[in-house]
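Only a single protein chain was left out; the remaining protein chains are all shown in position.
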């Protein structure tokens, strides 16, 4: 991506998120940021740092502490000409706004036959990783893929974050933009200064391989790559690793052609297995690639339990050993 | 079930629900009913009819119109010695209480290492069927199977309703008790007067068969049986039909042994396909019965859209033709 | 609190003006216009209850008794303002420009029933109680940001004040000074639950005190009391002075919906008495009679023109093309996702097969 023509910078993922917001705030006066502590404080993770100073309190708005209120008001703003970006401080605090998302943000277009639309981006950090108190580390993507009318995206690096957020901010419908906490500052990627898009609905093949397709997203991407590379050293297995990036709608073509090539699949995610997005992937493979499958699809997930207190986080997270065991199970089947 | 020893009555499903509540209210002073219009009015569907008169306003309690408030208070009551039954007027109105369910009712036992427990039953009518206004007909079982700490059950007739509700009221953990609207008065079943249990986690084989296992629950049970019997007349196919009754935890043994016998499976439900409970069933089959599968598992579901206004309800619901086509697809694969 | 928030009245139920100061503000023409609007709403409501009984529409939500509250307030708005109704506020939406045909289509389970004429800002009726209050503050806030003087008015019931969203909306409206009129119709019941079980406070107006929002309690069956109070709130909002909470004390004569039986939880004699005493239409009739401005010819003409308007709308509704299958999925997203498209294709293929 960093040819001589395109100016780039090495950014952390949270900087990528911030860059996308700054660029879009500049370009489009209708864009607003709303949330708790997003103003003067620049967000509890500093995602909005400097934006309050640059764009003023009419565009970067510290709201009262009320998630239903924030999303409900943003629906009114969105219907009436604005494009709000809502920051929910942690995904585990989105639940009070569930009704506003489930019965309004996602349904107004249909209910009004297109008269009222809700171009709204809800950003939320999520997942294990900052040794935060309970409930701060929930991974509940699956609640939102089961919510018709919204799209769900998850970048895993700065480049994808910026491009996906820009696409989300031009999408005519509500987008849930999930930001895996462990990715915020874990690495830097070359990111073009200019505007570019990562299409919603397109996954990214991070590594090609022949024996198994491993699907993952968010913070598990790096863990998975590492586990896979380790395994490839010790065993003669060639793995394809795909960062899904969009969880709804899934990238049907890439997923199915990969599995049709390798004949095996594993899915790695933090959330509990039951009701998790892995099941959507399994169903897609079942629908499209049944005859190609040479082994059961493997899931490597969190437990069917709440995300535990932080001293047990590492036990909860899918480990390299678990990822490797799953791949071996499939290949040795 | 109706031997000469056991006194039975022919009840509609809603009467079965009411009978279970009456019996348990009599037996256990700790049981309370809370909800909107459950008192004098007897519930908007009359599930609690007569209970206010029989047990008084201290046990059958009309609450203010606030779902988070109802569930939140019930958590306090449950922790402090009571066993509340909450009626949510329609499942589509449970969303304001999502936070109380997701972060408290389901987590208190774990958070307190067993010190505080929440024996709470949340009853909610759900699904298409009464030509109600928008949002009254949501089928969102999948949101709750992805919620660790709660169990999810769905009876489809009076007998199961009474037995399952009694089991739920003796379960030490929160249970979401879903009542399919179309089943409320659609038929009558012989129901013993006395106390009996339907175990949580046990499905019911309604019809044995050899060629395909058809899994369903709630209001789709009757539709599925009808569609299947029609099909069996025109084509030489033998279908096993299983009413899952409990959606979490699924009945692993019955599901897997049925599929291992028939080699094919279809799942029928009202909810959208993506994120739907059908995917949990598919994953279970993938995990347990991969080598037995002779065709892709078929899903017959609602659309990935909100449940529409009632004039489009019939288009939304899985039709007999769709169920039959799915079975044929599997068998002819 | 009852002292702090007395029920304000302009026209007494006997038909006399309660305070001379209102005299010059009330013209016979305006009175007749408001009466016409209330009569139109009432006749439509009665028709709808009958249509439901005949099975020509689905479950219906009547508002009979609440015409003054809805119409007095709707008339205080200008075109371009925003209205956020509930399922019971079609007297208001009709008055604010919603088409009668689309209103009827709503009760046939049609999405068209949520769509106002172009340029008329009416939201689809709020179904989850109190959630629409936040859209009203949001939309009004947007107007403020656009620099216009447009306002939003949101309807909600006594029961709705118990929901968290009510509270959050009043707080947002207060903090961001949104030009919003929080218009409460206190009809004494949330389905079967009387106000005394819903809250301990004797008024809803006092709930504004926690947010420093000016509140007023009015006789909701007095169309002029409603109209003037709403006008004042609208002016305050247009002038940039933020929201107002209005409690309009009223009564629904009938059941909660046509699926509800009010006699299960209250004595319906109360409604019969109120029809003779506090009724919003009767009050104006008495007022006009007292002014010697009540003419039988006028009223007969009104009635027959309204009835023929209703008949026309009904015909339009009943001859309206069947709901297209496409409406199930067309507007879920701007463009259907592939999962929806696949499901639609399968659906159509199976239908085709069936009809072959």
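Letters are used for the chains, namely A, B and C, taken in the order the chains are written, and counting of residues starts over at 1 for each.
As a convention for this text, contacts are C-beta pairs under 8 Å (C-beta built on N, C-alpha and C of every residue); 3 or more make two chains touch, one makes a residue touch a chain.
Here the structure is a predicted model, which means the values were calculated and not measured.
Contact with the omitted chain, checked across C:60, C:82 or C:211, is made by C:211.
Residue B:100 is the one among B:41, B:100, B:189 or B:258 that touches the chain missing from this view. Contact with the chain not shown here comes from a single listed residue; of A:55, A:93 or A:248, that residue is A:93.
The hidden chain makes contact, of the residues B:18, B:109 or B:162, with B:109.
Listed for chain A, the residues touching the missing chain in the whole complex are 36-37, 39-42, 44, 62, 64-69, 92-93, 95-96, 130-136, 273-274, 303-306, 308-313, 315-316, 319, 321-322, 325. Mapped onto chain C, the footprint of the missing chain covers residues 1, 162-168, 171, 174-175, 197-202, 206-212. Panel shows chain B; residues 58, 63-64, 66, 68-69, 71-82, 96, 99-100, 103-104, 108-117, 148-149, 151, 171-173, 201, 248-250, 252 of it touch the chain omitted from the view.
Here, only the chains that are shown with their structure count from here on.
The most centrally placed chain, judged by C-alpha centroids, is B. Across the assembly, the mean Cα position most removed from that of chain C is the one of A. If each chain is reduced to the centroid of its CA atoms, chain B and chain C end up 36 Å from each other.
Averaging C-alpha coordinates per chain places the centre of chain A 31 Å away from that of chain B.
Chain A and chain C have Cα centroids lying 41 Å from one another.
Residues of chain C in contact with two or more other chains: 111, 124, 127-128, 164-165, 327, 332, 337, 339. Annotation for chain B: residues touching 2 or more other chains are 68, 92, 95-96, 134-135, 273-274, 303-306, 308.
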